[in-house]
Each structure stands twice: as structure tokens, then as C-alpha cells.
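A protein chain is absent from this complex, but the other protein chains hold their places.
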Amino acid sequence: MTYLLTQLANGLSYGLILGLIAVGFVIVFTSTGVLNFAHGSVLLAGAYLVAVLHDPIGFWAAAVVGIAGAALLAVLINAVLVRNLAEANPGTAAILMLGVDILLLTELTRRIGNRVLTIGSPWGADVFSFGGITLPMSRVIAAGLAIVVFALLWFLFARTGTGIAMRAAAADGDTASLMGIRLSRTGAAGWALAGALAAIAGIFLASFPAPGVAPTLAISAFAAIPAWVLGGFDSVVGAIVGGLIIGVVTALAVGYESELHFLGRGLGEVVPYAVMILVLLVRPSGLFGRKEAVRV
Amino acid sequence: MPDPLLTVDDLTVAYDGAVQALRGVSLRVDAGSVVAVLGSNGAGKTTLLRAVSRSLGTVGGAVTGGTIRFGGQDLARRDASWAVRAGLVQVPEGRRIFRDLTVEENLRAGGYTARDARARAEATDRVFDLFPILAERRHQRGGLLSGGQQQMLAMGRGLMTSPKLLLLDEPSLGLAPQLVEQIGDIIEQIHAQGTSVLLIEQNASMGLRVADRAYVLEVGTITASGTAAELASTDDIRDRYLGVGTSSPTRTTHEDEPVDVPVHLRRSSTATAQELRVEDLTVRFGGITALSEVSFTVAAGTIHALIGPNGAGKSTCINVLGGAYRATSGTVHYGDATVSALPSHRIADLGVARTFQNISLSLEATVEDNLLVGRHRVMRTGTAAQALRLPNARKEERTEREAVRRIAVLLGIDAVLDRAVHTLSYGDRKRVEMGRALAAEPTLLLLDEPVAGMTHGESVVMADAIRAVQQELGLSVLLVEHDMPFVMGLAERITVLDFGKRIAEGSPQDVQRDPEVLRAYLGTAAA
Partner (left out) sequence: MKHRTRTALALAGCVAVLAACSTEDPNASGGGGGGGGEGDVETGNGVTDDTITVGMLTDLSGPFAAGAAIQVTQTQAYYDQVNEDGGICGRDVEVQVQDHGYDPQRAVTLYRSMAPEVVALQQVLGGPTSAAVLPLAEADGLYLGGHGWAGVALQYENAQIPGTTYAIESANAIDYLVDELGLSEGAKVGVVYFVGDYGSDSLAGAQYAAGERGLEVVPQEITPRDTDLSAQASALQQAGVSAVILGAAPGQLASLAGVLAAQGLDVPIIGNTPTFGPSLLETPAGPALEQNFYTVTSIAPYSLDEPGVQAARELYEAAAPDGELGWEVPLATAQAELLSAALEGACEAGDLTPEGVVAAMRETSDLDTEGLYATPLDYTEVTEPPTRTVYVSRASADAEGGLEVLGTFEGPSAQSYTVG
């Protein structure tokens, strides 16, 4: 029982981090229609900044710089590359993002080298124990922070003019611009938000129990893609729920691998995609994908 | 004389650098006035509004000559966002509300540029005063509102910045006669509150009722202008836009001599129209009942109309017949087949074709290609043969292009066969969609608002075309429409829906006299 609870807690906290990443995918997609395959390297860039800066300026200042830096990087990618594509079709933009990802990743790999850079967080390798369940402190903090971030996102999108403008622009950009909403602004805001969320996720993905900032961090962002897709591509709530599902299912598949032996080894790798495919078979537009509101 | 609020001087607009949409258009809107622009489809009305609201770029258009001045400022280098901040707001054609946002959030988006929270709250109150129904449904998603409410929301959204000039693009489009009157009243109220209005309207009687001045735009140029009263008394205007002229062709019935349109459509199969029986049809979405035990029968080879207020369940009915929605209970039979149990592609195989209220066409493809898609069901050679361009396939392609051309001639879109659909006006797109449905050689044609957005003259042509097709191909037609002269002139039988229930059925004459129908739908004006 304790074992099950430990694995569940593990999965939920990991799932919330995946949710942070997946929400970034969603926001970029809805605000500019781009499948942002450079998201992983933006995440890595943010975490890298924290790793190199925490020594000279302290962890908290470094975290702020890292998050702001990733947001700025994302905005630049949008401003310099995506916006110049004008009305490009989504395929072109997605391939462009793959190219950006390769460029960024190569440069960051070169800078990081074969070192594993620590993030220098104050919670280090502390562990949180409660009723026999042990969970890395970083995960507990990540889960709490993710929930706060999601609440702030809800407030932004449901209560503030900027957030509502972003949703309006995502729903119908042409009409939104007739309301005086500048699509270049909402697009930039979307990219900035996605970059900041990625950097936050990156800090925790690079924290204990992971070793630190290494180039593979960029790839772990792709673990959020099944979460994004099964949530329904354009739904923030879907991305969060998708993240939680993928996180829990992965943790359980790995944790009970010996019992699930008949399915073969390395289940944790396959299970997110299996779940995603199952969901899409039942609900082709994902769990929370946009369905036209029914007019009667 | 006060400075005009808006002056358009010698304006020229081109699409994709080639298609001239406007040529030397000049007009003015004085402060505190309502100006209407009348014109048939493709005349450039929407283009004119987009030029003024600085939103041409998103549809590939550009001002190539002339000036637009608003409040003395030249708009040449200004964008849409600047225009809104300066008090110039456009309410787009087709309402275009944000369906997934609540009513309140839609209004909030409309007031985006009003940074002052107090001003925003006051504007919201004003909008709710003007449209009490919106206050009632403030927490509902926009997509769940009826067509009339959506139009109100779109107008309310435009008023959120308290603009000096409101540009309205076809506010009565697709609305029931009673609602059209109401929209007219609202425009007068908006005007009374001090906002000037530039109105584009296919419903010329409403347009001329509320306007001080009016312009007639035809094929990109202004052909007439004057006070609303002056124009309303012109014979030409009466004939083409008001439909109150002496020689109204809508009164022809199908027993009259065949219309003089060279159709020569031939079926490539021997399929014939069957009887369509709708029995106790009920459709529920979540807790909302859209249709409640509706029954009616469309006899084989007749034209049947479904009318009723916005939100009465007419589109839902068409959607069940076409297979897009599932019936909660009840059955639909077409001949021997049970339509309500089939997926939409199998329904198409039965010979049922439809058009949509919100047009669904491939925008980048040409008109001809869109029509050819419709032929897919009746083409014989396989995909491989087509890809290899075998002689058979080439011969068939020539035949198909010929068939498509005949349909285009019939619908009056043969001149635009090579144009991409996105360059066409709303009314022309409606025709293309109908052409695509006809191309499939249906035995039953479902038409969802076939003449929405068309002037009176155009709807007459459309009615003739539908009648000609129906006679030549012997098909059944079931149509949903708000244009009453069109419906009354064309339909042999009419079913009236209100709140998802059937409230009347009979011949056009019977229905027009039915007190229940007058109360729920037609209003006093039609009596």
C-alpha cells in the first residue's frame, strides 16, 4: 500500500511538471498556430541559465533570470522566425521549429559538454516523508508551485483583459483584431508565457532526483507531447489533466514492471504513447479538444 | 456644415494585387447620422467596410488608391488597433462571436482597448440595457446563443469601446423577420445614444428604414446615392432591392411555364426521389431539448420548407437528416432506408446532399475544383486510373468538367469558375456550396439558408434555379430559410417550428394566415 501511494505521489508530482510543459505547447499552438518543437530546447536554455548563474548570483536570482531568459528566447523565436512566415501553413512552421531546436540544442550541448551542471537549489537532495511515503522535496515544491501557477493561469485567462484577449485571438484572430486586439502582442504574450512555464518545469526536471542540467533535459520535454495530444491540442485544462494521466500511468508502469513482465520490459517508455493512442481512438479530438459549441 | 466623421474619397481596392474590388468609391458619414450601403453580392460592400476598419490585409486585399479620413485623420498608415482606439469599430459579417467565451468574456474582449475599468463597467451596463437577454445569459458560452442573440452579442461587443462610428456588416443576415425588425430598432437606439452608424444591409427595407442617407454599390462603384427616402422611391431600387415592385417574379409557382434557363442536366443513374418521413424526432444536447417529437413528410419530388424563429431547431433537423447529429429518439425514413441509423457517408450514398448554414468549402481551391469534389460520388473511374490519366479517365474528366459548367451556368457562377473561393462574396459562396451539392446528383437536396446574404433580386434568381433543378432532375428539396418572399414563392408545403416543436404545417397560404405563426415568427409586418 505504501509502495502504491509512493508511486502515485511520484506520478502526480511528475505529472504536474509535465502539465507545465504541455500547457506551454497548448498556449503557443492556440496563440500562433505553431507546433513548437523547439519547446524542449527553450526549457533547456532556461535551466542552463539557472545552472550557470546560481553560483555567482544565488539560486533565486538565477531562477528569475532563467525564467525571464527562456521567456525572452521564446519571444525572439516568435518575432524573428515565426512572424516572418506570415500565413505559413502549420507544417512549415513545425519544421522550422525542428530546425530551431537542432540549432539551440547543438549550441547548448557544446556549452554544457560532458558535465552535469547542478541547479543549486536550496532544497538540494532533501526528502519529504509522510506516513511512510517518501518523496523528494523538489517534487513536493514542484507540485505546490505548479498548482499555484495553474491557478494564476486560470486567473489570467478568465479574469484579466489580456488573458481574455489572448483567448479571443486564439479563437478567431481576424475578428479579435477588429476589437483592437493586436495579434502580434497576444502571440508574443503566448510565447513568453510558454517559455517561462518551460523554464520553471526545467528547473524541477533538473533538480534532484534528476542529476542536473544535461542536454537530455531537452528530450524529456518531449515526454509532455503525449500529455498535450491526449488533452486535446488546444485545451489548457486538457494539457494539465493529460500531464497528470501520463505521469501517473508512467510511474505505475515502471513501478510494477516486474508484475507486468508479460508485457515486456521498458514499459515506461511505451505506456504514455499507448495511453495517448487509446484516448484518441475513443475521442479523436482528445479529452478536452475544441468541440464546436452546439447551437440549437 | 460640420466636418464629416468619415470621408472616403476615390477609393480603389484590389485583392491579391489583381482582382479590382472597388473602383473610385467616395462616400461620407456625417457625425450623428446613419448611412446605409446597399448592393448585391460581390459588389464590394464588405471590402469597403474592411478598408475603413483597416482589416483588409488579413483577407489579402490592399488599398491601391484614394484616401480614407476619420475625424480629420488620414487612415493610410493606421492599423485596425489604432482605428478601434480612435473610435471606429467594425462588427463583422456573420456575427463571428467567440463561441467558446462566455457572453461576458465576449464583451470584455470587445472592450479590450478601454483601459479604464469604470468606463468598461459603464459600457457593459449600457450594452445590457440595450440587450437585456445578454444580461440574462451573461455566463453562457457564446456558441450556445441563438442566431439573433449572437447578432446582439456581436453588436454589444462592438459598442464596448463606446465608438464614435459603428460599422455594421449585414446585421440581419440569417435572422427571422421579427428579429430583423428588432435589429432595426436597436440600430435606431444606438444612433439615438450618439453613435454614428455605417450599415451594410441586404435587407434593403430595413436598411432604408433606419438610414438617413444611403449609397448603392454595384460591381465596385457607387451607382446611386441620396437620402433614404429618395432612394426608396426609385423604381430601380424598389425592383432590385426592396421586392415591392409591380413585376415581382417570386409569385410564380411551379405550375407556370418552365423558366428560361438552359439547364440540360442529366442524371447518370436512374435514381429517383423517394418520400422522406420524419417521425417523432427528438434531439437533446445535454439538458437542452432542441427538437421535440417533430413529424412531417416531404413527398417525393416536392419543395418543402422548414421555417421558424432563430433557435427553433431547424438547423438541428437538417443536421439529423444529413447525418451530422444523432437523433435521441424517433426515426427518419427515406424511401425504405432508415436514415437516422446511418453514418453521414451512407446517407450521401442514398442520394441525399446538403448545404451548410456556415459555408464549408475549400477556401484555397477554385470554384471548379469545389464543384468537382461534389462529382466524386458519381464518377466511375478509379483513383488509380485518374492518377495515371488513362484515356477513360481523361474522357470522364472532360465530361465531368462539362457537367460542372452546366451547374455553374444554372447558378450564375460560371464567370468565377477559375477563382479561388476565398475571393468570393458570401452570397457567391452560398451558390458554390449549392452547386457542389447539386453536382452529386442528389434525389433529396437539403438547403440550409440558401439565400441568406442575398438581395431580393438575387434571391429571385436563386429561386428560379432551384425550381429549374427540381423540375429537371425530379428531386425533392427541403430548405430552411428566413427570406419569406423566397419561401412563400417557392415552397409547396411549409412546416413551422418554434422551440423545437411543430406549431403549424400546410401550404404557404395556410401558414401565412395561421395566427400562431404570425405571433411566433412572422410578426405583424407580414400579415
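Labels A and B are assigned to the chains in the order they are written; within every chain, residues are numbered from 1.
Note that in this section a residue touches a chain if its C-beta (ideal position, glycine included) is under 8 Å from a C-beta of that chain, and two chains touch if they have at least 3 such contacts.
These numbers were taken from a predicted model, which means no experiment stands behind them.
Seen in the complete assembly, the chain not on display touches A. When the omitted chain is restored, the residue from A:G66, A:P136 or A:G163 that touches it is A:P136. Shown as candidates are A:A125, A:A151 or A:L278; the residue that touches the absent chain is A:A125. Only one of the listed residues, A:F208, A:W228 or A:F288, touches the absent chain: A:F208.
Only one of A:G231, A:G255 or A:G286 touches the chain withheld from this view, namely A:G255.
The chain not displayed touches subunit A at residues 3, 6-7, 10-11, 14, 81, 84-86, 88, 92, 95-96, 99-100, 102-103, 106, 109-110, 112-118, 124-125, 127, 134, 136, 139, 205, 208-212, 214-217, 219-220, 223, 250-251, 254-258, 265-266, 268-269.
The rule we apply is simple: only the chains that are shown with their structure count from here on.
If you average the CA atoms of subunit A and of subunit B, the two centres end up 42 Å from each other.
Residue ranges on subunit A touching subunit B, taken from their complex, read 158, 161, 164-165, 167-168, 171-182, 290, 292-296.
Taken in their complex, subunit B has these residues touching subunit A: 53, 55, 58-59, 79-81, 83-85, 89-92, 96, 98-101, 105-106, 108-113, 141-147, 157, 161, 285, 288, 290, 311, 313, 315-316, 500.
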